[in-house]
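Removed: one protein chain of the complex. Kept in place: all other protein chains.
Chain IDs A and B follow the sequence of writing; residue 1 opens each chain.
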Amino acid sequence: MAILVEQVLNGINYGLLLFLIAAGLSLVFGVMHLINLAHGSLFMVGAFAAAAFAHITKNFLLSVICATLLAAAVGWLVERVIVRKLYARSHLDQVLATFGLILFANELLRWISGGVPQYVPSPGLFSGTVMLPGGIEYPAYRMMVTSIAAIAALAMWMVIAKTRAGMLVRASASNPTMVRHIGFDVGLISTLVFAVGAGLAGLAGALTGPLVSIEVGMGEQVLILSFVIVVIGGLGSIRGTFLAAMMVGLVDTLGRALMPLALSGIFSARAVSSFAPALSATLVYILMAVVLIMRPQGLFAR
Amino acid sequence: MRHLEKPVVLDLQRPTNVAARIVGGVRSYAANALLVALLALAPFLFESHIVGSLTRGMIYGMAACAVGFIIRCGGMVSFGHAAYFGLGAYSVLIAQKIGLTEALLIWPIAVLVSAAASLAIGSLSLRTRGVSFIMITLGFAQMVYFVISSVQGLGGADGLGLQARNQIGGVSLESPTRFHFVVLALLLVVFCVLSRVGRSPLGMALAGIRQNERRLKALGYNTTRLQLTAFVLSAAITGLAGALAAEFYLYVSPGLLHWIVSGELLVMATLGGVTALMGGLFGALVLLLAEVLISEFTTYWRMALGPVVIVAVLYLRQGLQPALQKMLGGGRD
């Protein structure tokens, strides 16, 4: 039981982090109709930057904030220099150019980091565990990550749904000409959306850092999962992206944890250890296949 | 390979439109003939490591041409062809593990395995179009990657070596030169097939689907089924290329299934020019040449490749092969 609760919490934690990444992808697609493969690289930049800042400042929160801002700044720059030339292009061109960005970013970070995985310890204050109701111990750091990610997700939703800026973003998505006609700079809105998406991905990267080893290529793992999420949720729907992210987070985490247990009842231990990892890695994609069969436009498409 | 169709004028006024870029086929065969001649003579002209690079270039070029084919015919941008490339390679590994050594048996098996996988993945992915299609092909390819790299019997994440290169009708392919010619011959067969299909009613309908799928439906075409046909053909060819890659490296690892291979195949296809039948081959050779040259100076050669790709996409809009044709004075009539 305790394992189950812990895994569900891990699943929610993972789902929220994935949402922070997928939300940027979904927003950028919704507003600018751009498919951005390099979005995962911003996640990676966030993780590496947080590690470097933590080394310098010795302050975890400060390093997360700096990393988030740095990722947003990189996003801003990349949008101004390269990405904005791609809005009017075909998806093929967008895929190719942003693939080029990945190659560059990966190689740059491999060069800077010397190709060695980086490890960041959980910040001292959160290195222990917290006691949950029902006597379940849970790592304090994960708890904090879940809270920060939830707050960031909520804040983003509030901005989009309730504020004037959010209204403009939604309007730009559905009718850019109209927004231009009432006197707003659509170019600036695009840059802002891209930078905010980059910042969220960077934040997710910075928060993920202490949970994993920080290495080149970590961005693409989450990028591909984010694609799955965006497709399952329905392209351009933030609500759909959120629900799909939670689904994927839970399915992936629970699958990895519970699949070997479930299979061990049926097969020999040796067989389980050989194909349980394969099977649990496919669960998310099986989910995607099922959604495609039932609702190819995505579960929550408008 | 005579062209029966009317001259096609590439539209340079609106090159931002891929559709406009992906016009028609090859006008002049000068560039193609020169390239094939070069590849055929390579073993007599160059040192063995250069010949090896060219063999590798032809293998990747074959896959890249298959990737380009479904963009030109069907408007499908697949970011998951690494799956079919890798499955072709792993088929060779598995065939050898069960004791087969005859390439004429093993390669067709590899083709069939990739075709079967693409039939399943393609029929699911083709429930969507555009951006979703790109994302989903990538997703399923990643699934194949995870599954295969977790099978310990196939070497897991490290992969496994082959015992030796398979034989063709009992004739050994150990000689790099002989293998080079076999690859070249297969490549020419692939070109003939793709060229023929491209000019068939099916190819015409597929080119129509790229331009305006709704219109093709309104003419009574079952567009999804036609696209699936092209997708499977493309994956089958990629599977053959993957099998050849296994024979070339004599080593099979999940690296062949990695998503970055899908991206590189797309880059090769478009760098060479999707409009052209042999564009993928041009792209592959140029890319591998660049890799060889740049790796002389730095191990971080992809750091240079990234910006090159970006600049090529933003500014070199027609692809290399048509550009080369224009330089050779053939080209557009």
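Definition applied: a contact is a pair of C-beta atoms (placed from the backbone, for glycine too) under 8 Å apart; a residue touches a chain by one contact, two chains touch by 3 or more.
The definition used in the following text is that contacts and distances are computed from a predicted model.
Undergrad: One chain of this complex is not shown here; going by its UniProt record, which of these names is it: "ABC transporter ATP-binding protein", "NADH-quinone oxidoreductase subunit H", "RNA polymerase sigma factor SigV" or "Cation acetate symporter"?
TA: "ABC transporter ATP-binding protein"
Undergrad: Given that one chain is not shown, what are the shown chains it touches?
TA: Hidden chain contacts in the full assembly come out as B.
Undergrad: For the chain left off this view, which of B:S48, B:S175 or B:N222 is in contact with it?
TA: Considering the complete complex, B:N222 is the one touching the chain left out.
Undergrad: Thinking of the whole complex, not just what is shown, which of B:S172, B:N212 or B:S295 touches the missing chain?
TA: Final answer for the missing-chain contact: B:N212.
Undergrad: Based on the whole complex, identify which of B:M204, B:L293 or B:V311 touches the chain you can't see.
TA: B:M204
Undergrad: In the complete complex, the non-displayed chain touches which residues of chain B?
TA: These residues touch the chain not displayed: 4-6, 8-9, 11, 19-20, 23-24, 196-197, 199-205, 207-208, 211-212, 214-223, 226, 229.
Keep in mind that, in the parts below, only the chains that are shown with their structure count from here on.
Undergrad: Report, in whole Å, the distance between the mean C-alpha point of chain A and the mean C-alpha point of chain B.
TA: Chain centroid spacing, chain A to chain B, equals 31 Å.
Undergrad: Give every residue of chain A touching chain B within the complex, in rising order.
TA: For chain A paired with chain B, touching residues are 29, 35, 37, 82, 85, 88-93, 95-97, 99-108, 110-111, 220, 224, 227-228, 230-231, 235, 274-275, 277-278, 281-282, 285, 288-289, 292-293, 296-298.
Undergrad: For a test of understanding, state which residues of chain B touch chain A in their complex under the given definition.
TA: Residues 16-19, 71, 77, 79, 124-125, 127-128, 130-132, 134-136, 138-140, 142-143, 146-147, 150-153, 259, 263, 266-267, 270, 300, 302-303, 305-310, 312-314 of chain B touch chain A in their complex.
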